[in-house]
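Below is one structure, written out as structure tokens; the observations come after it.
A single protein chain has been omitted from the complex, and every remaining protein chain is retained in its original position.
Moving on, here comes subunit A:
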Amino acid sequence: MDTAESVSRGCFAYKGKKKIARAEDYLSDKKHDESMSVRYKVFQKMWEDIDAEIQMLRSDLNSKVFEDLLQFICKNHRETQRAGSVKEVPTAALMTGVNTPDHAIMFSNLASILKERVTSLVATLRAKDCSSVKALLTKLLHQLLSLNELKPRVEKGQRLLFPLFAARVEEHHENSTAQEENQSTEMETSPRGEDASVEDHGQSPRKSPKKKRRASPGDSPVIAVILEDTENFPPNVLQDFVVTCSNYLDRLPIVLVFGIATSVTTVHRLLPTAVSSLLCMEKFQAPPSTHYFSLLIDKILMTNKFPFKLGPRVFQLLLDMFLCHDFSVINFTMAFQFCLLDHYTTNPLAHLCCPRDMIHRMVKNLSAQEVEQMHRLPSVMRHIEQLPGKDLADILESEDCFKKLIQTLLEENFTCQYRSNTILRVLHTLTAHLPTHPLGKQLREQYVTSLEDDITETEGFRRAFDLLAMTAGDEFVSLVTQCLNLVQDSDDNKMEEFSSALQVFLYRLEHLDEEKQEEKKEPAVEKDDLKLQRTDLRSLQKRLQEMGKKKKKLTPYEKVRGELLYFFKENVRRYVCPAKAVVLYEILSYDDDSTVRHHLNAAPRSAIHLALSNPAHYLHCDCCNVEGGSISPSMPDVCIAYKLHLESGQLINLYDWLQAFVSIVTVEEQENKKKGSKPDKLLQARFIQAVSELQFLGFIKPTKRKTDHVARLTWGGC
């Protein structure tokens, strides 16, 4: 020990630089430094592509409702003025659906579109900023006045009142900028006040509102105020705000946009009739998030644009999270991004999962070690084994040959995906309308099934085809036509074959009489049998049974239908294969559902339970590693107390608990000592601390029902 090290030790806090997490920091100290950064680059590229695609989808999806909204906002002011008699604030009630996490982005899009195309005066308000009228107006005016032209005055004009604002806006649109400057200089010279300490009462020169000079609302741009989550606004604030707006309607062309997650009745809950009669509402329905979600799956996951695929388990997990928990597409996208990221970080060969134009480069740059790894992939091994002998030898010997194989495999993957997705869509068209939905009502359900297992082997598939074999003629024709439409404009040769075959079938279905001519051989034989005259029930029954046994004669339609169904089945079998059957699936798909669950679906209660009942799981120590419910003295105190409390009922006697605690902690010394001696102070203190920790964690609480007892708040034993 070096005593001269320090005389006094202190802890000095100093502010470091704000650290920004950079990807490089995480990548550098890995073993496969180079490969990691390559993978990271590929990841970035992939995510950029996917993200761009998602953005496009979103804007397409919302374009309709936004378009309507814009129109409403533009025209409405003129119209209400025309109606004249009653002053109503034009209000758009935008029904957004319950997926609240997605709303922020939607409203910011809306605001930017409004700014771009209708008016520069757009304010977005959130309930959390608007706990009082003052806060609301402050927020509103800050947003509205932070325009460039009005800026110099905003900084000074902290006192915000509606009339002031009205005057400002009016003035702004009447006056030229020159006058503007003039005024602002004039402002600066005006006296400053003394009570600047209070922010709101900060001294400021104020223009008196110009009441007499009224700008006709036609020439000034509309002021759009968006209330993102109307439900959460305090009713009195909203009421006052609406009243104020309607008071100034003749001077300020205000349009309100209420974002409503549930239903329009919310407005009536918030506003009394006197106030709601000041509004003129029109309802706009944003497309439901489930719709967006289906679109996302259809356009992003079920395409061949991106080689990366989610495995069945992860896909199902994400699906469940969406449908059962929040309906939030944003969360789904983030989860998808997480999967992508995790795939590229954990899989050393993931950089091969790259856009088509990068494949060649990636494969060329494969190192010897990586090639070795590739060889060991089960799917590659399986694939190589079934190659003809000569090729096999080549591939095993030459690295180049192997690389070439990998490259072709990767490239083929795109077409395979394309085919399988197309066939799945065809299958979905065929089966979606069937009663009881044997293959699921949505395409995504079918997709999961197809990923998991060979879809042709499933019970649902069989039932679906049984049902299809009973479809009526015209319905079937329309189905086939729909299918044909799906595949018609494909440029893949296999799909062209498929579609031409379908066309032939369709032709046959439509011209059944031509079919008939081939087989007019023995229809007359049974005809007379049917002419039954008087028979008793017995013989009728017999006859019917016999008839049932005889194979029913197929009509030409049934024949064609049967052939066609067989054709469909064969195609599904050929093109649609489960995720694991794809060669290189280890590289192309991600199916680590436990990691995803661990990261995205946090379970705080079970984590606490695990930590307390099995501390070794987190502490990584050997001493606490015990079997089942047993308690070892080496565990942390709180764990011991927790495990003991699991054994008790609703009320726990503190003294008994202490005794049990002491007996466990001092298990070694107990042999020597006598029982019943008073536990030592230190042990008591440790126990009390453990108990209060448990109380803090919410497992127990003090009770007055019995002295020296605590009540247990959880149920169930160990």
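Heads up, the rule we're going with is that a contact is a pair of C-beta atoms (placed from the backbone, for glycine too) under 8 Å apart; a residue touches a chain by one contact, two chains touch by 3 or more; residues count from 1.
What we mean here is this: contacts and distances are computed from a predicted model.
According to UniProt, the chain absent from the figure is "Origin recognition complex subunit 5", selected among "Usick-Kaufman Bardet-Biedl syndromes chaperonin", "Origin recognition complex subunit 5", "Ribosomal RNA-processing protein 43" or "Elongator complex protein 5".
Looking at A:70, A:113, A:226 or A:261, the residue that reaches the missing chain in the full complex is A:261. Within the set A:117, A:142, A:291 or A:511, the residue that contacts the chain not displayed is A:291.
Of the candidate positions A:232, A:490 or A:703, contact with the unshown chain belongs to A:232. Of the listed positions A:45, A:142, A:283 or A:382, the one in contact with the omitted chain in the full complex is A:283. Listed by residue number, the positions of subunit A touching the unshown chain are 76, 79, 83, 85-86, 88, 90, 93, 95, 97-98, 100, 132-134, 161-163, 190-191, 193, 195, 201, 203, 205-211, 229, 231-232, 240, 243-244, 247, 261-269, 273-274, 276-277, 279-283, 285, 288, 290-291, 321, 323-327, 433-435, 441-442, 475, 601-606, 698, 713.
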